[in-house]
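Below: one structure, written as structure tokens.
One chain of protein is taken out of this complex; the other chains stay put.
On to chain A.
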Amino acid sequence: MSLMGFFNRRTSAPVARERLQILLAHERGIVGGKPDLVALLREEILAVVGRHVTIEQDRVQVKMNRGADLSTLEIEVEIPGPTLARA
């Protein structure tokens, strides 16, 4: 470890700066061009799926992770099979 590294090992401000930059970029709509694009995608994707199959709210899992270069949106919708659908 370099001497500078030794003295800087406890600095937390750069972490704060990076977290804020990522968060505010999303909230201001700099990422993706719309404020909270990922939330908008979530709503529209669920609406489209809901138009074709009945979505049970308990059977939907949504996970999101906003990043600087890459954000992920995971939507898991359980669609009932033919036996369940007929029952």
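In this section, a contact is a pair of C-beta atoms (placed from the backbone, for glycine too) under 8 Å apart; a residue touches a chain by one contact, two chains touch by 3 or more; residues count from 1.
Just so it is clear, contacts and distances are computed from a predicted model.
One chain of the assembly is not displayed; among "SoxAX cytochrome complex subunit A", "ABC transporter permease", "Septum site-determining protein MinD" or "Oxidoreductase", its UniProt protein name is "Septum site-determining protein MinD". From the set A:L23, A:V53 or A:I79, the residue in touch with the chain omitted from the display is A:L23, counting the whole complex.
Although one chain is hidden here, its contacts on chain A can still be listed: residues 7, 10-13, 15-16, 19, 22-23, 27, 35-36, 39, 42, 57-58, 60-67.
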